[in-house]
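In what follows, a structure is listed as structure tokens, so that the remarks can point back to it.
Only a single protein chain was left out; the remaining protein chains are all shown in position.
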Amino acid sequence: MSIRFPGSPIARNGGPALLLLCGLVLAPGAQAAPERWVVATDLWGNAEYRTLVIDDRDGNFEGTLGGEPVTARRTGRRLTVTTPDGRYDGTIRGDRITGTADLPDINLASVRARHGFTARRIPPRPAGGARVVDFTPTSWSNAFDPHRAPVLTLWPGDTLRTETLDSGGMDSHGQTRALFGNPQIGPFFIAGAEPGDTLVIRIGRLRLNRDFADSRDEIVGRAMTPGLAVRAAGTGTRVRWRLDRDTGLASPEGGTGALADYAIPVRPMLGGLAVAPGGATPVSTGDSGRFGGNMDFNEVIAGNTVLLPVQQPGALLYLGDGHARQGDGETSQWGLETSLDVELTVDLVKADPGGGGAIQMPLVESPGEIMALGQAGSLDEAVRLATDGLVRWMGRDYGLTLAQSAQLLGVAARYSIVTLAGRNAGIAARIDKSALPRKPGDPAPGPARR
Amino acid sequence: MSIRFPGSPIARNGGPALLLLCGLVLAPGAQAAPERWVVATDLWGNAEYRTLVIDDRDGNFEGTLGGEPVTARRTGRRLTVTTPDGRYDGTIRGDRITGTADLPDINLASVRARHGFTARRIPPRPAGGARVVDFTPTSWSNAFDPHRAPVLTLWPGDTLRTETLDSGGMDSHGQTRALFGNPQIGPFFIAGAEPGDTLVIRIGRLRLNRDFADSRDEIVGRAMTPGLAVRAAGTGTRVRWRLDRDTGLASPEGGTGALADYAIPVRPMLGGLAVAPGGATPVSTGDSGRFGGNMDFNEVIAGNTVLLPVQQPGALLYLGDGHARQGDGETSQWGLETSLDVELTVDLVKADPGGGGAIQMPLVESPGEIMALGQAGSLDEAVRLATDGLVRWMGRDYGLTLAQSAQLLGVAARYSIVTLAGRNAGIAARIDKSALPRKPGDPAPGPARR
Amino acid sequence: MSIRFPGSPIARNGGPALLLLCGLVLAPGAQAAPERWVVATDLWGNAEYRTLVIDDRDGNFEGTLGGEPVTARRTGRRLTVTTPDGRYDGTIRGDRITGTADLPDINLASVRARHGFTARRIPPRPAGGARVVDFTPTSWSNAFDPHRAPVLTLWPGDTLRTETLDSGGMDSHGQTRALFGNPQIGPFFIAGAEPGDTLVIRIGRLRLNRDFADSRDEIVGRAMTPGLAVRAAGTGTRVRWRLDRDTGLASPEGGTGALADYAIPVRPMLGGLAVAPGGATPVSTGDSGRFGGNMDFNEVIAGNTVLLPVQQPGALLYLGDGHARQGDGETSQWGLETSLDVELTVDLVKADPGGGGAIQMPLVESPGEIMALGQAGSLDEAVRLATDGLVRWMGRDYGLTLAQSAQLLGVAARYSIVTLAGRNAGIAARIDKSALPRKPGDPAPGPARR
Partner (left out) sequence: MSIRFPGSPIARNGGPALLLLCGLVLAPGAQAAPERWVVATDLWGNAEYRTLVIDDRDGNFEGTLGGEPVTARRTGRRLTVTTPDGRYDGTIRGDRITGTADLPDINLASVRARHGFTARRIPPRPAGGARVVDFTPTSWSNAFDPHRAPVLTLWPGDTLRTETLDSGGMDSHGQTRALFGNPQIGPFFIAGAEPGDTLVIRIGRLRLNRDFADSRDEIVGRAMTPGLAVRAAGTGTRVRWRLDRDTGLASPEGGTGALADYAIPVRPMLGGLAVAPGGATPVSTGDSGRFGGNMDFNEVIAGNTVLLPVQQPGALLYLGDGHARQGDGETSQWGLETSLDVELTVDLVKADPGGGGAIQMPLVESPGEIMALGQAGSLDEAVRLATDGLVRWMGRDYGLTLAQSAQLLGVAARYSIVTLAGRNAGIAARIDKSALPRKPGDPAPGPARR
């Protein structure tokens, strides 16, 4: 059998379980803010995460679990949550709950099964509004992993300042701090993010913090004709580039002949940016998908904004794999791989109540363009996904019917290749904002209007 | 940066580490069989596995770690293993070792780093030769996971008798025992298997053990033109099939019209069969690769033999996802998903000393054919891989030059589509044995010879 | 601008022209069979062909031109045909008409344009029913050309016996008779065939008529990984095969090593079989499309039936490029290229009045299977077309809904690669008749029925 959609298998069959919470600590009438917990239910060895929100509504403890209504009771440390077809019983110890869920069998509705669960309390937002948070990583992940414990909780509007290793695990001093293969920092838990929401990542700054990068003199297989493959025999070795942080120029070390004095301006970008994928299985940091990942898109630069579809509670943001510069397609398998100082601001667009606003893939917005990323096993499939994503965006934000979007794409679509170097190929479907009508509610006419 | 080869990052940079084992328990001169351990070195949070073999050669404790020569000393419980550029110091407690490895920095040879390690002793082969082992699973994995503890150790020649759940986690009684998504049994540790070897799996029997299967009335997106997609709107629902174990026929439940009396013979197959992938990241049981995985190949049937390239010590065999029958391509997204009684025999083909005999992808041999499986993001890429694999096989086992293989493919190649339903598409490049020359050393001429 | 559908540009804009035929030679009341002409209208240098049928219905000369109703008058040699928006005036000289058509401008309806036209009379069917016709070709075509004059007229049911050159233009004596590149014999005008109809070609016999064939020791680029390309450097030379017509075995000349005594049974097939493509441009005999063409399908063998969608009046059947044998994919660029004696029978399935029964691509039926051929620029696109074609066939002839077809494909689809060697890749979507329900009206139950 083949699996298409990572996601909750339980949810497919109608979804489990209201929770009863007995005897909430919340004093009735105190009108405290709702409590929020991330509940990890053990489904035969696989943790499934959902957010539990419990609210004291005039003495009725009600709430939601994974968006579905539940009722709750609390007696001392005992908590019972009742869902439409199940029940969670647990014991609260500080910011943790441990207990057992009683849920119907997915296939045989008459049979019930017991599953262990744990929960972790989501802390309340610190007073004082959006913060700037400096974070010095001490561990890195080689997977986009839904199970990895968050290193930090951020709230919408917060700005994160941190630094990334290069793809080989080297830091700004050239020392190995993590395993080769795009080690990422994170995950950062974005409070309030739920599956279906859109995580907005505004990249404020990407700054070189060392004087060299590593690349290769290679052409990836996906870009090679049989004839070119024969002529390219013998290439594929590492090439170190010098980065001049004063002039902003990069040069291959030991360049000879036509490259004796070669230099080209840097344009730092993040190769890796992801939310945790849905489902139970971590994904290699060399891979990509609708969760983002190792997109290797040379438009993930300072000044641009990346939108990712949240797939797990808290989104679980990962980032890494900075490049001092990279051409379209990352045809040399490695960009100019280097460590970076990073500054970015996170925000959330909540899903419509019906889930209608959910985005299907990574989107990138620059001052002048909107771009949808198709990532698939071939360019021919990637271009379909990218076009679909851009058409949805044009409809959602610019009020265009599909027939109208088709007309504008006909005169103004842009398509660039994002990557040829990974398991997925990537294509960006793009359109200049000057070729789009004014957004509904946006007063300023674009430059191409009459 | 994009990663191509799962594998040891250390090995890329010249390889790590001799081990010093101080004071081996092995009494000098006792000529005991070598001790074998699986060493898990913690590379910044990622376990890397290699086999340690320590032999008492006339009082010299020598051996290999991951195939590289080491020397060892042992004093009481203290073990020291010295490798060409590193050292492992550990404490033995029964069948476990815990300790610390001192290894050079991958990037800065002058810097050294300390990594924790553990080791697990591989038990010696039970006396009496090849066994038939009955195994009743009690847990299932939703990933092809190199880190999951083996459920059993098998030796080359052993036969395993067990049973698999269907892809939804249902057992032969219709009860859910594992999480939806091709849950697998295993891993089975195949003693002696090392990366580069070939795991040989002879499928002795695949027997239906219940009276129904689940499928869908769907055509997967990869098989649909835009026009067919429009006409297919509204399809995609689950269809239960009855399996008549007496007649060996399958029929869709509630078939009407042209399908009112429809029945078709079953042909049980295993959709999932894998060794653990290389590298540190588990792979979803919905995915496939050169390690095998969710191949969904309708030639993985009783009487045929599957060859998989070992990528971790012990191979770590997984299996699951039985189908009562499946067409080429698994175009309905689900075959006739059902639970199965399975009997298979494992064997090993050791790599050449130079690693030359390693296979690159799953191979399948039937009484009449040899078949190489290309699995990639598109059919156009899969066919390249499959052809490459078949040409290598023809060269290795039938003594054909590449130009000769090209001639035979021109007159006798067969290509079938394996799957259209997964992230990877699959193509089998096949050739009848009757169209191949006699294998060197094989006395009997094939039927098509003069 | 990009063109998708070869076809009449005029027809797209509503279609031109009733014809008035003034003063038909046909005596009123004589109740003669209708006259049939192929009218070639000169559209700015491009001939467009439509069939004119004129019937004497109780003194009213009525008929159709390209299927649309017209009225006609005839006075001596002068013929006037009036169509809904145009008029053809011509002079009859024996079996030819020459004249001028007055038709509206395609874009500006108010403007009219004059176009020359000619017509050729389709002879009446010879008495005595279906014939066996022996045809010795004296010229060959290197294009599937809608403008080439027919070499012979056949009627449904007629059997043609002829011989084909090999793809290099060599005849059964080894002499060059035509230009390299799959020279074809034909076209054969199939009386009664109109665009939308299905031409049925039953292949009765394909017989070797010489003792050698030419092939190559090559692997086509579409089947090569970059690594295989490097290893294959130096291959790609011509290999002559001996054909033993007594034993039916083929052997590479001068085979050494593993191929020293190699022989394999022949299985003669026609690589080229086509109707003339729609539109005005000939298509190279190296190319393929929905009209058939250089399909290189190893199931176009004696005993099987090929169905092609008629696109020009008279279908204009071409054939050539025999292979003594060929593997799937024609991976060596050439099969075993040879000349052949050919015997085939033609038949017609007329389109539904609404055009509903038209097939979209070549179909092949063997005693045991039905097969639809997807031919496109990639395997990934070809498989979509092939699936669409097979689903249509299952619906049309076996009474299956799309959801039912989806279920049967899920359990019984077969997919093989037809060709990897041309501009188009080809895939056959196939299903055994034993896996299909009984055809409506067909009394005999298939073997797999209960």
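Note that the chains are named A, B and C in the order they appear, and that numbering of residues resets to 1 at the start of each chain.
Everything below uses one rule, namely that a contact is a pair of C-beta atoms (placed from the backbone, for glycine too) under 8 Å apart; a residue touches a chain by one contact, two chains touch by 3 or more.
Every value quoted in this text rests on a predicted model; they were computed, and no experiment measured them.
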item	value
Of A:A130, A:L152, A:L249 or A:A302, the residue in touch with the unshown chain	A:L249
Residue touching the undisplayed chain, where the options are B:L52, B:I203 or B:M224	B:M224
Which of A:A130, A:A358 or A:A406 contacts the chain that the document leaves out	A:A406
Options C:R161, C:R177 or C:R205, residue touching the unrepresented chain	C:R177
Chain A residues touching the omitted chain (full complex)	215-219, 222-225, 227-228, 231-232, 234-235, 237, 239, 247, 249-252, 255, 257-259, 261-265, 325-336, 378-380, 383-385, 387-388, 391, 398-404, 406-417, 420, 425, 427, 431, 435, 437, 440, 448-450
Contact footprint on chain B, counting only the chain that is left out	221, 224-227, 229-230, 232-233, 378, 380-381
Absent chain, residues of chain C that touch it	1-4, 6, 9, 12, 43-46, 105-108, 111, 113, 139-143, 166-170, 174-183, 220, 271, 279-286, 294, 296, 321, 323, 330, 333-335, 337, 376-378, 380-381, 419, 421-425
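Assume only the chains that are shown with their structure count from here on.
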item	value
Inter-chain pair with the most contacting C-beta pairs	B-C
Fitting chain B to chain C on CA atoms, where both chains share a sequence, rotation angle to nearest 5 degrees	180
Per Cα centroids, the chain farthest from chain C	A
Residue-number overlap at the chain A/chain C interface, same or different (half cut)	same
Computed distance of Cα centres, chain B from chain A, in Å	31
Centroid distance [mean C-alpha coordinates] between chain C and chain B, Å	47
Rounded Å distance between chain A and chain C, as computed from the means of their C-alpha atoms	52
Residues of chain C engaged with two or more neighbouring chains	224-225, 227, 232, 378, 380
